[in-house]
Structure formats: C-alpha cells, structure tokens
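Each remark here refers to the structure printed beneath this line.
Every protein chain except one is present and positioned as in the full complex.
Take a look at subunit A:
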C-alpha cells in the first residue's frame, strides 16, 4: 500500500487490529492504516467497503475505532505510541 520513503525515519508503534505496525512519527492514524497495509477500514450506509480517501477530514472514509472510541476519523487523529486502531465496520450505527 504505502511504505516509508526512508528506513531511517523515527517511528512509533501502533496496534492495528491487534497487530503492531511501526509508523513514522508525526503521522495520523490514517497514514498508519495505509502503512500497515489496509486500504479498507470500514463500510458505509450501503455496506460497501470504504477506505481512506481524502485524508483531510471531509469524506469520512477512514472512520475507525481508536483506543476504544468508535467512529473517529483516522486522518484527524495523530498517532501515539501504543495507540490501538480497530476497524469499525459498523460505523453507521454509531452516528447520533
């Protein structure tokens, strides 16, 4: 999917669906998903697979569960060491 351009950049480790993934410091959780090999991170109202698309907080394609909180836009969340990211395939049910 995506790989770091250089091997020497400082990284943090996030846990994506129980799997540890190193990601460059300063990344968002959406970058972590793509670096971890996932371009499908959820589904929509019509139950089709969706992935990160715009990365600027507009499309909601990257909504996942972050540290237990569902429905969060991965592209609007900076990674922290040890952050847990879980795919939220039931995104729609969580809407107010």
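Definition applied: a residue touches a chain if its C-beta (ideal position, glycine included) is under 8 Å from a C-beta of that chain, and two chains touch if they have at least 3 such contacts; residues count from 1.
Operating definition for what follows: contacts and distances are computed from a predicted model.
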What is the missing chain called in its UniProt entry, if the choices are "Sulfite reductase (NADPH) hemoprotein beta-component", "Dehydrogenase", "FAD/NAD(P)-binding oxidoreductase" or "ABC transporter domain-containing protein"? "FAD/NAD(P)-binding oxidoreductase"
Residue positions on subunit A contacting the omitted chain are 1-6, 9-10, 23-28, 31, 34-35, 39-40, 44-46, 48-61, 63, 71, 76-78, 91-92, 95-96
